[in-house]
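Here the structure comes first, spelled out in structure tokens, and everything after it is commentary.
Every protein chain but one is kept in place in this view of the complex.
By written order: A and B. Residues from 1 in each chain.
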Amino acid sequence: MATNPLDRRYALLGAVLIAPTILIFSAVIIYPLVSAIYLSLFTIFTPTLRGQWVGLGNYAELMASNEFWRSLANTFIWTVFTLTLQIVLGIAVALMLHQNMVFRSLARSLILFPYFVSTVVAVLVWRWLFNDLYGILNYLALISGLLQRPLDWLGSMPNAMISIVLVGAWKYFPFVVIAVLARLQSIPDQLYEAAKMDGAGPIARFFDVTLPQLKEVLVVVILLRAIWDFKEFDLIYLLTGGGPVISTQTLPLMVYKEAFGLNDMGRASAIAVSMMLVMLVFMVLYLRSAGRSEREGAR
Amino acid sequence: MVTSTGPSRRIVLAGLGGAALAAPALTPASAQPVVLRWWSPQTAPAQREAYNFQIRTFQEANPGVTVNFEATSDEGYPAQMAAAFASGQVPNVVTHLPSFAVSQYWANNLLEPFNSVIDAIGPANFFEGANRIYEVAPGQFAGTGIGGSAANMMWLRQDLMREAGVTEVPRTWDQLRDACRRMQRGPVFGAPLPYARNSMTSLIFICFVHGAGGSIFTPDLQVNVENDAFRNALEFYKSMREFCPPGATNYSWGDSLTAFVSGATATGIYTGRVLANVATQNPRIASSVTCHMYPTISAATPHWTFNDFPSVMIPKGASNIEMTRRFAAHLFRADGYIRQLHAAPGHVLPVLRPIYESAEYQANPLIQANRPAVQLMSQAASAGHNLGWETTRHRPNVRAGQIVASHVFAEAVQRFVSNNEPIATVVSDVARRLEQLMRA
Partner (left out) sequence: MKMVRRVAFNLFAWSVVGLVAFPLIWMVITSVKPQFELFRIPPTFLPETVTFEHYWTLIYDTPFLKYMRNSLLIAFGTTLVVIVVATLGAHSLVRFRYPGRERLAQLVLFTYLLPSVVLVLPLYLLMVWVGIANSLFSLVVAYTTFALPYALWLLRSFMQGIPDDLEAAALVDGATRMEAFIDVILPQALPGIISTSLFTFILAWNEYLFALVLVNTDEARPLTTGVMNMLISSFNIEWSLLMAASVMMSLPLVIIFAFLSSYLTRGFGAGGVKG
């Protein structure tokens, strides 16, 4: 209760401290957001920004367009698979790096590295690995007899989707490693001792002790990564450009194409707004269920 | 439910538009040195060197003027141009964008008239018809070409042909397929055609439609795809798949070129850039590379050359318009222009006859060593067309840029070749989407 003068002064100070944040948010986020919603009600020729009011026409068109639904589905497929891989790999590797191994800090640095290199670098390196003629992956697969002829990693389905999911997982799983590793280090040893006394094996110990301890951090990591993956543009745009046909075209790529390829800023904004709505719904559902289970866990 | 304010077009985000217009007022023009911005997507190091020379000579001739070169890219320019136009902060001169970009921007009232620049260069110096594609209304020019290109030349490896016992240069598609089949062995593939979702695939496909005797639109721009020529082009494209490397599903110009130059394919499809790249990257094969017109469906069907007419234009609202025009004309001054053309001999071909015929231009060692090829490409380019202007009978199509960017042709190729969808549905989808794009 901000009733005494001191509290009121504190509230003022608090407001002053948060003011720069709010200012920046309004200028570079709220304003573009509002203009995006506004633009989505017009058909707009991007270079001139001239357009005609169409109300919800853009949205109606989207709902009827196969491309939109396909891109939405692609976005989900990409997000779910790459995120799952990131989490599973991240936990597994974190557990591994938590053990004693020779040159552990070097191993940690190497593992974290994919997260540090820029997407452009990651894409270039993988495109070079995937190269049909001079790529090392095809060559290794050919001499080991896995393949009869070079595989087309990025240009046919389902290879293209699998490839971007794999590269995405490779690029971003270290983020999970960092978070999980930090948490692992703070789990008290007594918990494991107690579980051992109860006769739990390593697998049971993981599920009974480690996983519940990791839960809190995983809830946040999954949320952050899910949003980031859902929005991913650079990696997919640079790896496949959305092809073949539109098999790997996710919503951000569709927005880009509509806005700058087809010069229809209105429709592009409508897609972006719909995309945000989808994310918002999932985020609310997710936070609610995470919050509920947390409260139950505490009980 | 959906209300409309009527047919009157209006500026959305009017506040911003106004602000953008007001922005130049913040910088008083008189007191400050004149700065011109020049954009181009053609930025190979050798080309940059030539540009720097042109900029230097211009700055020396016009003290107090600075020209900044700013690189854009083939894939990135639509977004960057859109941002520039939308904000009103436009570059002064934009070069090397395809001619259909010029017609599109002109149609939306975004360009300065170009007549005075052409007059300064001298209309009589241009090759016959070189500026027709930029003549948006009788006597009114929206831009001009800075060069010509023949994008779909067929490049052959004579050594591989001999080994495979191919004696004749393929003239028809059947002969081409036969040659590819025989030359494809070991690590060498027959051809580097692109099957990707990008502009190269779309453009190559347009070439094939014309190679089958068809056109995408009728001369008065009605969609014209539900016919044999269009279907034959698709079938031909599919039949070539077995001669192309597996990764061709992601090929763009650079990959396709590199595949031929590195020796991974026996035939190539590209501009004269092949000459320069072979000379620097794989000189071993230089003596056995030859250049020809790309085959068509039958000997009776004439060749059709894809020329995207690398352009020069001046965006509306460019600052210091007089100086800008002078600079645009300066780009064609013999010394600098020849340097620019020599940066990639045979890739960008001269549009000015006196330049082409000059001893300085012909003196380049690569041009001398490949005189027949350069001559062939020059002829082909001067008779070339593109989607914005399919034949001399066609009206200019200001939607060509959007059509290419929509990937409608590339997707048709992928759906028919890779996904094996029935040709009827592919073709009718193309027709439907083209109608939409033309209406939009």
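We adopt the following convention: a contact is a pair of C-beta atoms (placed from the backbone, for glycine too) under 8 Å apart; a residue touches a chain by one contact, two chains touch by 3 or more.
Bear in mind that the values here come from a model prediction, so they are computed numbers and not experimental data.
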| item | value |
| --- | --- |
| Touching residue (missing chain; options A:A60, A:M96 or A:A194) | A:M96 |
| Residue, one of B:S99, B:T249, B:N277 or B:T305, that touches the chain absent here | B:N277 |
| Touch residues of chain A, complete complex, unshown partner | 2, 7, 10-11, 13-15, 17-18, 20-22, 24-25, 27-33, 35-36, 46, 93, 96-97, 99, 101-102, 105, 107-122, 124-126, 128-129, 133-136, 139, 143, 170, 178-179, 181-183, 185-186, 216-217, 219-221, 223-224, 227, 231, 233-234, 237-238, 251-252, 255-256, 259-260, 265, 268-269, 272-273, 275-276, 279-280, 283, 287, 290-291, 294 |
| Hidden partner chain, residues of chain B it touches | 13, 16, 19-20, 23, 26, 37, 39, 41, 43-45, 68, 70-74, 76, 79-80, 82-84, 86-89, 91, 187, 200, 252-255, 257-258, 262-264, 273, 277, 281-282, 344, 347 |
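By our rule, only the chains that are shown with their structure count from here on.
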| item | value |
| --- | --- |
| Distance between the centres, which are taken as Cα means, of chain B and chain A, whole angstrom | 37 |
| Complex contacts: residues of chain B adjacent to chain A | 1-5, 7, 9-13, 16-17, 78-79, 81-82, 85-86, 105, 108-110, 187, 195-198, 245-250, 259, 262, 264, 402, 405-407, 410-411, 414-415, 418-419, 437, 440 |
| Residue ranges of chain A in contact with chain B within the complex | 35, 38-39, 42, 44-57, 60, 130-133, 149-157, 240-246, 256-257, 259-264 |
